[in-house]
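Our next item is chain A:
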Amino acid sequence: MLDTLVQTLLHALVLALVPPLLPGIVNKTKAVFAGRTGPPVLQLYYDLAKLAEKGIVLSRTTTWVFWAGPLAGVVTALLAGLLVPLGTHRAPISFPGDFVLFAYLLALGRFFTAAAALDTGSAFEGMGAAREVSFSPLAEPALFFGFLAAARVSGSLSLSGLLTGAWTSGWFASGGALLLVLAAWFVVLLAETCRIPFDDPNTHLELTMIHEVMVLDHGGPLLGLVLYGSSVKLFVLGALVVRLALPVPSGGPLPAWLLFGAGMAALAIGIGVVESVMARLRLVRVPQLLVTACLLSALGTVLVMR
Partner candidate 1 sequence: MPALVLVALPFAAAVVAALLRSDRARAALLPATATLHLALTAVALLHRVELKPGVWLQLDALGAVVLGVLSGLFFLAALYAPGYLALRSDRPNRVFCVGLLGFLGGATLLVLAQHLGLMWVALEATTLSTGPLIYFNKNPRSIEATWKYLMIGSVGVALALLGSLFVGYAAYLGGHDVSLVFRSLLDEAPRLSRPWLRAGFVFLLVGYGTKIGVAPLHSWKPDAYGEAPGLVGMLLAGGMTSAAFLALMRVYRIVAAAGEGAFARELLLALGVLSLATAAVFMVRQRDLKRLLAYSSVEHMGLLLIGVGIGGAGVFGALFHLVNNAFTKGVLFLALGNIHRAYGGKTLDEVTGALRRLPLSAGLFLAGFFAVTGSPPFGPFMSELTILTAAFSAGRLLLAAAILALLAAVFLGMGGTVLAALQGEPPPEPVREAFRDTPSRTIPIVLALGVVLLLGLTIPAPLRSLLTTAATDLGGKGLP
Partner candidate 2 sequence: MSAGLAAPALSLPLLLALVSAALWSVAGLLGGGLEPRRSGPRLFAALAVGAGTVGLVGAGAAFVAGGRAVPSGAGLVGLDALSALFLVPISLTGGAVALFGLGSWHDGERTGPGRRLRLALGLTVAALVLVVLARHALVFLVAWEVMALGAFFLVGTEEDRPGTRRAAWIYLASAHLAFLALAGLFALLRATAGSFRLEPLAAGIAATPAGTLLFWLALVGFGLKAGLFPLHVWLPPAHAAAPSHVSALLSGVVIKIGIYGLVRVLSLVPDPPAWWGGTVLAVGAVSALTGVLSALGQHDLKRLLAYHSVENVGIIALGVGLGTLGRTRGETAWVLLGLSGGLLHVVNHGLFKPLLFLSAGNVVHATGTREIDRLGGLARRMPGTALAFSAGAVAICGLPPLNGFVSEWLVYLGLVSTVLGRRVPDAALAALAAAALALVGGLAVACFVKAFGAVFLGEARTDDGREARDGGALLLAPMAILGAACLLVGLGPALLAGPLGRAVSVAAGPSAAALGPLAAVAPLRTLGAVAWAIAGSLALAAFLGLRARSGFLRDLRRPAGDGDAAASTPAVTWDCGYAAPTPRMQYTSSSFAATLVRTFRGVLFPRHHRPDLTGGAVPEPGRLFPAPATFSSHVPDAVLDVVLEPAFAGVARVAARLRAIQSGRAQTYLLYVFVTLVVLLLTL
Partner candidate 3 sequence: MSRSFDLLLVGVMLLNFLVLGTSRIRVCIQAAALQGVLLGLLPLLVHRSFDWRTGLVAAGTLAVKGLVIPSLLLKAMRDVQIRREVEPHLGFVASLFLGGIGTGLALLFAGGLPLAPEHDGSLVVPASLATLLAGFLVLTTRRKAITQVVGYLLLENGVFVFGLLLLEAMPFLVEVGVLLDLFVAVFIMGIVLDHIRAEFSSLDTERLAELKE
C-alpha cells in the first residue's frame, strides 16, 4: 500500500520534473555530432525560469482561446503521463481501454493548441496549425495498431498491462511483430513531437515549420508553458516506446527505475542522432512516411493475429 503511494508520488514527480531534461540531451547529442560544445543539458530549465519572469504581449485579436492552448497542452500531456507505467508498478491511472484516453488526451491538447494558433489571425500560425492537425491524424492508426498488437500479445486492455505484458510473454512469442510496432511508434514519436524528419525545432524559416510556427505569438510564461508542455509530450511518448522496448527487471523498484531512466536517455540520444544525420522531409512527403508507419504497425498486428 505504502509502496504504491510512494511509487505514485515518485511517478508524479518524475513526470513533472524530468521532461525538460530530454530536449537538453537531444541538443547536446546534436552539438556533439556537429562538433560544437552546445548549450548545457539543463538549458531548458533556465529558459523556463527566465520566461516565467517576463510579461506577456497579447495581440488584440486574441481571446481566451489564446490562453487555453498552452494550458491545455501542458495539462493533457501531464494527464497522459499518468496513464503510462514508469516504474515497476501500474500507472497511477489504469483501467481497460485507457490507451484510448491516452490518445484522445493528446488530441484534446492538439485541439486547443491549434485553436490558439488560429486565434492570432496570423497567416503563418494558421499554416502551422493546419499542418499540425493534418499530419497527426495520419499517425493515429499507427499508434492504435500498435496498441492492438500489444493488447493481443499481452491479453490485457490497459496500457500498464499491455506494455508490461508485451515483454513478459510477447517478445519471445512474436518479437518480429513488436519490433515493427516499435519502429512505427518511433516514427509517430518523431512526428508528434515535431522532430526531424518531420519538423525542425530550431529552424527559423516559418514556412517550413510546424510546431514552432504555431507559437510565434506566444511570449513569456505562455511560451514557457508551450515549451514545457512539448517536452512533457516528448517524455510521455518516449516512455511509451521505452516501456514497450525494455523489460521490467525483477528485484525491486530501484533497478526498474534505473533501467527506465537509461532507456529514456538512450531514446533522447537516439533522437539526437536521427536529427543530426537526417534532413527534413519535404512537407508533401510527410504523409507518405506516416502512412508507411501505419502499414508497419498494421503488419505487426497481422503478424500477431496469425
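Definition applied: a residue touches a chain if its C-beta (ideal position, glycine included) is under 8 Å from a C-beta of that chain, and two chains touch if they have at least 3 such contacts; residues count from 1.
Selection rule, in plain terms: all candidates are chains of the complex that A comes from, given by their letters.
None of these values were measured; they are calculated from a predicted model.
Asks: Given the candidates 1, 2 or 3, tell me which one touches chain A in this complex.
Replies: Here, the candidate touching chain A is 2.
Asks: Give every residue of chain A touching candidate 2 within the complex, in rising order.
Replies: Against candidate 2, chain A makes touches at 55-68, 71-72, 74-75, 78-79, 93, 95-97, 100-101, 103-105, 107-108, 110-111, 114-115, 118-127, 129-131, 133-141, 143-145, 147-148, 151-152, 155, 157, 206, 216-217, 221, 283, 287, 294, 298, 301-302, 305-306.
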